[in-house]
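With one protein chain removed, the remaining protein chains of the complex are shown where they sit.
Chain IDs A and B follow the sequence of writing; residue 1 opens each chain.
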Amino acid sequence: MALSTLLISLLVTSVIIYFVSKASWRVGAILNFLIGIFLISYVFALHTGTTSDLGTLFGQKLQLTWTNASFYFSAVSLMVIVSVMLFAIKWLDSQKYPAAFNMFLLMMTAGSLGVFMAADLVTLYIFWEIAVLSSMLIVPMGKKESRKAAVIYAVMSASGTYMYLYGAFLAFQRYGTLNISEIAKQMVSDPSTGIKAAIFLLLASAGIAKSGIFPLHTWLRIAHGNAPDAFSAVLSGQLVKLGSYVLMVTVAVIPSLRVFANIPFYSGIPATNYFLIALGATSIIVGTLMAIKQDDMKMLIAFSSVANGGYILIGIGTMDPMGFEGGVLHVFNHALAAAVIFMAFASVVYRTHTKKISELGGLIHKMPITFLAYLFAIISLAGIPPMSGFISKWMIYQALVRKGMFITAFIAFFGSIGSFLYVFRPLAGVFLGQLPKKYKDVKEVSPVMWIPMMILVVISLIIGIWPFPVLQPIESMRADFGIAPMVKISDPDHWLIRGFAGNWNPVLVFNLFLIGFIIAYILYTMFPRSKKVDLLAPHKEEGTPINIYTGGEYIYTPELYHYNTKFYAGFERMYEKHPSWEKVLGMLAKFFHDLGEWVHGWFFRPSPSAYAFWVSLTILIVFWVRW
Amino acid sequence: MAAYKALFNLVVAFFLVLSLEGIARKIMARIQRRIGPPWYQNFIDLFKALSKHPFSNGWIFDFGVLMALGGALATAMIIPMGSITWTPFPNSDNFFVIMYLFAVGALGMAMGMVGSGNPWASIGVSRALTQMLGYELPYLIVMSSVIFFYKTASIHKLIELQRGGWNLLVMPLGGIVAFISLMGMLGKKPFDIMIAPAEIASGPMVELSGKYMGLLHIMHVFSVFVEISLFVDVFLGGGSFGWYLVKFVVVWVLAVMISSVLPRFRIEQMLKFYWGVPLGLAFLNALFVLLGWTL
Partner (left out) sequence: MISLLIAIPLLLAFVSVMWKRISKSLFFLAAIVNLIILLASWFPNGVEIHAMGNWKPPFGINLVLDNASFYAVLVVNAFFFLVSLMPKFVESYGTSLMLLMAAANGFILTGDLFNSFVFMEIMTITAVTIASKRDNFYNAFKYLILGGIAGSIYLLATIFAYTATGSLNMAHVSMAAISASSLIAITTLYTIGLGVEAKLFPLNGWVSGVYGGNDLAPVILGTSVSFAALYMVGRLFGTVFHGNGAEVLYTLALITIVAGEVAALRQQNILKAFAYSSVAQAGVVVAMISKGTAKSMGLAYFHLTNDAVAKFVIFLVAGFLVYNYKNLNGVFKKHKILGASFSMATFSLIGFPLFAGFQSKLRMIMALFSMKDFLFPAVMLLATLIEVGYVVRWNVRLWFEEETQEKAETPVVASTIALILAILLVAVFLKPEIFLNGAMKMGNALADSKDYIQGVLSVVKGGM
């Protein structure tokens, strides 16, 4: 099946899915899942270099090409989407609009795949908008606040998209083509730095808005935080990666090092790239600090997505072989981790109907599998071995240190250690600690919901131990883009990942951890058996005090003896009076509203006599100007 | 061969640090004009703890302890002890790998202790994590400049490259900052806010009993080994095994002596301290390295 046929039939199928789902949403969801499975197998069977025509639009050929980059991004996206599709088969019974959800989810999948396949800027734009439109229509299916979230999402996304569109046509006007690789070729020989930089930044702004990079990051909090719970997994795990893809296209497909070789800024990195890196660094700071203080667990991870988007951008922006591979690998890691985390949260919300950390606690006793999924996902998100998240962070650090970018490195370290802080908050507040009495009858979610989480966790773990299957396509991608193609980073023959400053062997490190764990376990069994303390005793029998150290007091209300509000109070206090970018953007929106109010008040509301006045004034002004 | 070396690492770490902890109690006592326990007191304490019947607060509590100890053991196995001869895994002794593998243990401990269901443990963990944010940043910046300077992050190579002169002397600012960070890593006063026995009932350790206490003590032993070894290897030039031990002891004693005369920082004070002078010096050091102004 040609690529274009695939995409178009997916779009058509999505409408059919709607009507099927109207009859039985579960059948629709299962069909969706099967289509997803088919897509994965399809994607893996495709050969790079496959092209297909989508038709012509205003004399320009719209083309789809299958490259290493399309394969990588599509595979990651589908992994996330298909897991959510499986998850949704059960989860949808808590939703109001299952049929529309199924339709738009499939439509969004088609749009995303189209973006990754697009060979020219307009095709990319078309599928981009399809993905945005359909995801934008899923967002307001959530709770009350999600309606506003959809609007903010749409506007912020559009602000990036339209800048991109402007840039695309600016490129077309100058180079006479919309084909990305053609433009890249011509940009190298274009003498005018100003226009090149303008095109570069305009194209990048779509990615900036989409992947939640400062200053267009504010929609993530509200949209990821309020979207239907399982869809947040897609938003954060997959849709945001469309932005990373566009950023990669602007930075790497357009060979920014060569195009902007005349404006080096620091350590061989051009000023344009450095500007993006600075934005990425700002996102890390903003995302981390804001994530640490959130009480809403979904918003917490939404801000973490802002920070991780920053990592990806920094990694790719350096255009260093290590940094590039690290940034691209981070796409994979963050996609999986964020998807699992949001699915775990969706499971929690599915059972408890709240997403406030301060209202939860002790769910490990009731939902151990969800807990484990979350645990492994955050290990990956925080970049701790043996999960895959570590590898990409390691690579990005290597690149930053090699380039001597100490301030960016500092921010990356800050984000990394900050991520320990914020991922621990839901762990401690939601899953560990004391279970509030109202949740004593909560049960683990059904296997249909935890299996997809576990699959992603296992994939992430395996890639953390044996990362070469993912590093291989990234390496061929890097070769495609001509970023130091001689350097070999992954060395599967010696089980090594080679950095500029030393190597490491992921298998060995995992084995060491395993040995350490085994030794610990042997020690554990050698010594006397422990007696169990029943933390759920107060739930089982009314009037039983909780059975932990309480300084000698009898405490019967476990939820009050649970530390989950303002977890890092000491640290939060230090920046509680921070300036709010959301407010700044709110002011901008208010400005347009007020401008509208003003225009309305002065020109549209008045009485006929005022109209006559405006008419005469216009005549006078026009005459005055023209004479 | 590597396996034996790794095992040797563990043995050395266990006896060395446990004895040094006893010695530390002795030193502190002498500074405070007490007599203090004998140097082997910590061995006695440890085995006593391990032999008692403990209480467990659920499976995650057990799992957390195992993960903590496992992570610390794994890290201790990678650490080179002063030279390539005593480097068990020359291909994986990358600085960042060590730092992050080390975090597995910390995460395991934090998770297990919060899993005990006691809010004091949670408060302690929240403080410990905040403290990590404090000391890691200057430390990592210094380490980045070291790696940038020597073009390698492999610890044994760093040791070799210091033949011409200790790193402490090549970049003294960096050495000082790393030592201050080391104090925070070790949780020595003034940076022991996360334990603070009088305020939060020893924080993370509040629910520990019997063998859990013992196992986490062992974990602590290996952590101390990893932290001080890194400092000795990277800044004091390693050397033969004997020299390495001497340097190790000196660093430890110095840290103990400093900590025994200082009071405790509050959490904000700790952050402001680390993000003030040490971080500034770390950046200054990085600037010097960039400009080539090393001694």
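In the analysis below, a contact is a pair of C-beta atoms (placed from the backbone, for glycine too) under 8 Å apart; a residue touches a chain by one contact, two chains touch by 3 or more.
Predicted model, so just to flag it, every value in this text is computed and none were measured.
Undergrad: Counting contacts across the entire complex, name the shown chains the missing chain touches.
TA: Displayed chains contacted by the hidden chain, ordered by label: A.
Undergrad: Among A:3, A:64 or A:126, choose the residue that contacts the chain missing from this document, as touch is defined above.
TA: A:126
Undergrad: Specify the residue from the set A:41, A:192 or A:607 that touches the hidden chain.
TA: The single option touching the absent chain is A:607.
Undergrad: For review purposes, identify every residue of chain A that touches the missing chain, sorted by number.
TA: Contact residues on chain A toward the absent chain are 57-58, 122, 125-127, 129-130, 133, 136, 140-141, 146-147, 150-151, 154-155, 158-159, 162-163, 165-166, 169-170, 172-173, 589, 592-593, 595-597, 599-600, 603-608, 610-612, 614-615, 617-619, 622-623, 625-627.
FYI, only the chains that are shown with their structure count from here on.
Undergrad: Need the CA-centroid distance for the pair chain A / chain B, whole Å please.
TA: Here the centre of chain B sits 35 Å away from the centre of chain A.
Undergrad: In the complex formed with chain A, which residues of chain B make contact?
TA: Contact set of chain B toward chain A: 6, 50-58, 60, 62, 65-67, 69-74, 77-78, 89, 91-97, 100-101, 103-104, 107, 110-111, 114-120, 122-123, 125-127, 129-130, 132-133, 136-137, 140-141, 144-145, 147-148, 151-154, 157, 201, 206-207, 210-212, 214-215, 218, 266-268, 271-272, 283, 286, 290.
Undergrad: So in the complex, which bits of chain A are touching chain B?
TA: The touching residues are 362, 364-365, 371, 375, 379, 382-386, 390, 393-394, 397-398, 400-402, 404, 406-407, 409-410, 413-414, 417-418, 420-421, 424, 427-428, 432-434, 494, 496, 499-505, 508-509, 512-521, 523-524, 527-533, 535, 546, 548-549, 551, 558, 561-564, 567-571, 573-574.
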